[in-house]
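Of the protein chains in this complex, one is absent; all others appear in place.
Then we have subunit A:
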């Protein structure tokens, strides 16, 4: 007889990655490797790099490796473009056995040549995958030669899957971006309220919503990283007066580098939910010390708040007392969601991330109620256990969590790059409430 699975045994191994607010003194363990044999929800370095760079709309994104890596990332980001659509194609060197034995450099060079002839792009990102790291192709050299052959920029992205987890991929992407935005001659930083917006990928057009608010305040978005961005716009990066960061997990490193190398100051913002959106707009206006701008910000916040409050109040009434579980990629989103759920009367009883950082977990711990389970790099079994224990009504997660929630008879909303509704800004706050209501209060649950 196989001995029954004891949750205590599993928890023993994973204990340091799971905490219950109010019960533990030790800090949660995060940013470690997963246990071999675990059903992890995590992805790889290449995945991290690709999701960050993919929204550069007029670039050729060439994946150097066997076909899979390119296949699975073909246009899954849902980042909208106001212009070029080149980024929505899938380019791969489709390495074969021969290339693995003799090296894939020639094939890569040929692929770049052929692609550049077909598509007049100014920049090619070449992603390395696991196998390229192992067979040791000199990406740097191939890219350099191709760049001079075609007189464009060909930038290697060092994203072999096994060199870390998704967060290492974010860093690889930021390194590639830093190479791209390096100006030929020093650029003069503007004194005007012109900013870069880091960590928005224009899912469902979210960037455009925020850009519009800022415009109403008199602030211009210089470059967004990387939502709806292009070669020409990225080249202007270093002229901005300020960087604001939404998704800190992916973009903090870039912000730090931009400060170090070009002296551009930065701070974090969040445009998820009523409170965070208002706070962030105020913070930006305060930074520029322009009274008129602050007045415009206040007017905008007042107008938008008054417009959405009746709607939010209606949803709040319907959703009061429901319990939610959150399992998302990064910490920033998790933190914003706790606040957003408070706005619509929902308690968070379980919260976890794939790649959250220590300081983010500290903030999470401050925000949640006593007894809330906090966990890093969870497996589906853990999600199931805690959601069931806590009597969860709703799960917020990504693609792989959706069917799990449904099978448990739990409502679900998608907060990954699969989502189709903008969740940013005032309009996003209503959309989230609407989406939560649609799933939580759907008649389908009556047929269980």
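Here is the rule we go by: contacts are C-beta pairs under 8 Å (C-beta built on N, C-alpha and C of every residue); 3 or more make two chains touch, one makes a residue touch a chain; residues count from 1.
The rule is short, and it goes like this: contacts and distances are computed from a predicted model.
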| item | value |
| --- | --- |
| Chain not present in the shown complex, as UniProt names it (candidates "Dihydroorotate dehydrogenase", "Proton-translocating NADH-ubiquinone oxidoreductase, chain L", "Nitrogenase molybdenum-iron protein beta chain" or "CRISPR-associated endonuclease Cas1") | "Nitrogenase molybdenum-iron protein beta chain" |
| Absent-chain contact - pick from A:59, A:130 or A:154 | A:130 |
| In subunit A, positions touching the absent partner | 2, 5, 9-10, 33-47, 62, 65-74, 85-86, 88-97, 99-100, 107-115, 118-119, 129-131, 133-135, 161-165, 380-381, 384, 399-400, 402-404, 406-409, 448 |
